[in-house]
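There's a structure below that I have some questions on.
Selected chains from the complex are presented in situ; the others are not included.
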Amino acid sequence: MLILMNHDATRSQIDNVIAHVRRHDFEPIELPGRERLAIGVLGTNAPSIHDFVVGLPGVIDAVRVSKPFKQVAREWQPTASVVDVGGVRFGGGAFPVVAGPCAVESREQLLAAARGVKAAGASVLRGGAFKPRTSPYAFRGLGAEGLELLAEARTETGLPVVTEVLTPAEVTLVAASADMLQVGTRNAQNFALLEAVGDAGKPILLKRGMSNTIEEWLLSAEYIVSRGNPNVVLCERGIRTFETATRNTLDISAVPLVHSLSHLPIVVDPSHATGHRHLVRSMALAALAAGADGLIIEVHPDPDEAMSDGPQSLDIPMFTALMHDLRGLAAALPRATVVP
Amino acid sequence: MLILMNHDATRSQIDNVIAHVRRHDFEPIELPGRERLAIGVLGTNAPSIHDFVVGLPGVIDAVRVSKPFKQVAREWQPTASVVDVGGVRFGGGAFPVVAGPCAVESREQLLAAARGVKAAGASVLRGGAFKPRTSPYAFRGLGAEGLELLAEARTETGLPVVTEVLTPAEVTLVAASADMLQVGTRNAQNFALLEAVGDAGKPILLKRGMSNTIEEWLLSAEYIVSRGNPNVVLCERGIRTFETATRNTLDISAVPLVHSLSHLPIVVDPSHATGHRHLVRSMALAALAAGADGLIIEVHPDPDEAMSDGPQSLDIPMFTALMHDLRGLAAALPRATVVP
């Protein structure tokens, strides 16, 4: 049960409600939201709570929440959230495309990628400075130098930048130069990192854990939002199944499912999901048609020379053609979707 | 390796090639195709075979086949197959929609469904007369009576009919009244049934086994085609994963993947894949955008009263709205897709 407080409820009104809840042997939890504070009553939706709190000073309403996640639920906020990333809007009808290389490899590579995706119509630049790698002996990114190159690419192209952060200790450093912080699939249930990015004051791109259910994923988002950071964009990137012909299995049904359960925007990553360049275009169009709020695509000026994920990266001409096709498709969709 | 024979190669030319292959200690297999006979040489792609057979009388060429499936492979036939079902074409740019109830329940129910989906623009009527059920105590369909009702619905609406066949013994009966035979997900590796429908002289709708890889699925299609029945339409209907929010996980990436590996058409079943009515529309649009060759949708005149699969069935107005949206999307696709 969620008890919604008036936006100008006083501290003593809040404390009074909490005391009432405790007196009935339930456990209250304060949930500070964008517009108002709510008080969650965990583990119950008993109508009796509704009856004794509605009428208390400062209380607007008490609503049932049928899911373990609260503040990210549609039941908590019926209207879609819009997340602003350096002027680019995720959610609410736009369809921004995030593009760039898997890893920042060099100044030349990054700038070539940035110019190319900008010219093709991308809205945000992606690029990994700190790379999580399965093997300790693999290339792990340029680190702080990569962040500087991303900042330079932003200055030159005007594109906001999203890059991955791997540890709570690095959040401040990465947040100082990036416009959006990515939490990767292997860290989707790294709860300390989720709380750290919840405190970072920057929008978050939260990838689905490769074996996480939709419910677990939304609870990970709840970790971020419960720290007072409502700017979370979810990213479906494929789940782990028995099929070996693709790197993962892209679960496009997550798009309408998340939209029914949550007010947060959701984008799709067809590059990591499929692992194969020749499957990216079809899956990007499918994601748009399914109602996704954007895409994130790996683009490299010379994929055959990429230090990581080359087989799934598009080159600039392929990406340019994809953007053209996306625009054509968007024009036909019932909703007013705009692809830049 | 596939040795392609001239379309007018004589029996003695064929036997001569076979004898040559045997003399080199390889195992030849005759693969009769639509236009020509080929001779498969199993288990090898050795260039030496190419060298000794090219030049023999009646031989056009010898081509490498990198996959265990042969006649369903793109390498065997580069152009897309078109499968004709009572005048409706699957493959080659059309986008037929198959619709109807999970099970034929009564004359009234079936005719109401048939009229409704016909009016909305469906091309083929579906309906189960013989139903495979996990529990022996569940409703298993009307059987032969269901087949008669389907025939009546065809007569009235003009829609060709597809219905499931469960055993080799029933193939003749079902083939006598249906225009297309469906092999269901639980029978996707029932090899005796695959061979029986391969002999039936009717087009086949082959659902993917719920835990079959793409390669296994194409090998099941190969069973049918290797009996001389080239009219196979594949149907992606979701695979089994750890996610519990949907009945299965719809693997839309199977669409471009199958198109790259095979010349057979592939349609998508968003009803069984998701198990939830409110997810069907998004997944149908996504399948069209991904390049699918059609859809199969569960439609019931009164889903809340359905004897099976009610929660995933659309009613007539929802299906009519979906067909409208599909037409709008198809018009915007780069390829010339026509939704009736």
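Here are some notes:
For clarity, chains are labelled A and B in written order, and residue numbers in each chain start from 1.
Convention: contacts are C-beta pairs under 8 Å (C-beta built on N, C-alpha and C of every residue); 3 or more make two chains touch, one makes a residue touch a chain.
All values derive from a computational prediction rather than experimental measurement.
Counting every copy of the one repeated chain, the full complex in this structure comes to 4, with 2 of them shown.
One rule holds for everything that comes next: only the chains that are shown with their structure count from here on.
Separation between the centroids of chain A and chain B, computed from CA atoms only, is 37 Å.
Within the complex formed with chain A, the residues of chain B that make contact are 211, 213-215, 239, 241-246, 249-253, 255-257, 260, 273-274, 278-279, 281-283, 285-291, 325, 328-329, 331-334.
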